[in-house]
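What follows is chain A.
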Amino acid sequence: MSKLKSGSTLERLLDRGEFVVTAELGPPRSVDPKVLDDKISALKDSADAINITDNQTSIVRVSSIAAAAYLVRQGLEPVVQVACRDRNRIAIQSDLLGAALSGVKNILCITGDHQCFGDHPQAKQVYDIDSVQLIQMVRDMRDRGVFQGGQEIRNSKKAEIHEPRFLIGAVENPFADPMEWRVSRLEKKVNAGADFIQTQCVYDMERFAAWMREVVERGLHSRVKILAGLTPIRSLGMLKHMKENVAGIAIPDSLAERLGAAKDIKAEGLRVCLEQIERLRAMEGVAGIHLMTVEWEAAVPQIVGAAGLLPRPKAA
Partner candidate 1 sequence: MEHAVLVIHCAQAGASALARMRQLGYRLPTSVRTFEMPCTGRVSEPILMEALQDGADGILVVGCRKDACRYLDGNCRAERRAARVQDLLRDAGIGRKTVQMHFTAADEGSALYRAVHGFCEKVALQGQAEEA
Partner candidate 2 sequence: MNGKPAVVLCSHARCAPNLIDMERLAASVAKSEVLDRLVVLEEPCRAVPETLTAIRKRKVVFAGCPLLKENGFYEQTARRLVISRADWLAINLKADVLDLYQETKGIEGTVCAVLESLGQLLYGTQAANDTAAVAHRRVLVYGSGMSGLTAALGLASEGISVDVMETDGCPASPGCLGELLQNPRLLDDLRDKARRDERILLLPSGARADPTPVEGGFLIRSSGGDAREYGSIVFAPERRETPPEESGAFTLTQLYGYMASGRAVGGRVVVLLDRDGETEPEVFRDVLLAAAHLTRRMQAEVLVLCRNARVSLAGTQELYDECRQMGILFIRYRDTVSVASGYGDFVLRGIDDHTSAAFVIEKPKILVIPGRMGLAPEARALAGALALRLEGDRAAQPDCLWREVNATNRAGVFAMGDARGSRAGAELRESSASLARAIQERLSPGGIRIEEHIPVVNKETCAYCLTCVRVCPFGAMEKDPVERTAKVRASACRACGLCAAECPAQAIEIRNLGSTNLRAGMQALVR
Partner candidate 3 sequence: MIVAEQKPIQEILAALPEVDNLLVAGCDTCVTVCMAGGDKEARVLCAAIRMSGKKIRNVETVSIERQCDREFLSELSDKVSRADVVLSMACGAGVQMLSDFFPATIVQPALNTLFMGSTEEAGYWLERCLGCGDCSLELTAGICPKTRCSKGLMNGPCGGSVGGKCEVDPKSLDCGWDLIYKRLKSLGRIERLMDIQPPRNWSRAHDGRPRSVIRKDVRL
């Protein structure tokens, strides 16, 4: 067994070749932890690791690292999303040290949504570094024990190097443009040091399959674990919203008609999700799924159970 990168459950399961399930949780908008507890109890036994979003769509929420620490204390394994919008390289590295101190072992490096989508459109953006540079920075901290500025991560010159050890995640949107560049962009992130990838939510299965074929051709699936993102649609309003104003999500017309015609759109949404999981399990190079259930966390146990993925394997 090569030396573990972070020792996280997610890493162990991925190394064992298990079909991994991760979920996503948006931390609360206030200091009331009740919402957090409800979501945790829903996701507790049906996901191997839970993403904590970092001020998703630029809307202020509890910091992802603080929420992650809360999960660790509950015995769960968080995946902390780190966006480049709000903090420069100094703040990010200090937050990473804090996260490692709090028991966080998985990091997801994302660029972060533009502040114009959120509740503070007049805020000054940072983007000192971008997601690829963030991946490289986290890997250098872990594998070479140095900060981005080059100094070693130790309390004093004579002290030992105690570097933060994270399993590095990155995101990729196979449906964005320029389409023919998307796999190369993935390769670039793998070269930068990504260990696992969570893709944008998949609706156009044909296009995703074509993307996966090219990933496998380039042998990237052996260098990085790819989790396919899924978001079950539970209302017409959500379908319309996803189709029109969320950039980079291609919902094929056939799927839209099927959902539109369904009597109980929630049940139909779940059925579609299960069919997608069936196909993804059979697809070469897909190491697992990432369930992004926006404020519908209760659906996760139903989906994972119905897909025959329960009980979740133990890392041991």
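Note that contacts are C-beta pairs under 8 Å (C-beta built on N, C-alpha and C of every residue); 3 or more make two chains touch, one makes a residue touch a chain; residues count from 1.
With respect to how the candidates were assembled, all candidates are chains of the complex that A comes from, given by their letters.
These numbers were taken from a predicted model, which means no experiment stands behind them.
Interface record for this complex: partner of chain A among candidates 1, 2 or 3 is 3, by the touch criterion. Contacts from chain A toward candidate 3 in the complex involve residues 84-85, 89, 111-114, 116, 125, 127-133, 136-137, 148, 171-173, 176-178, 181, 184-185, 187-188, 191-192, 200, 247-248.
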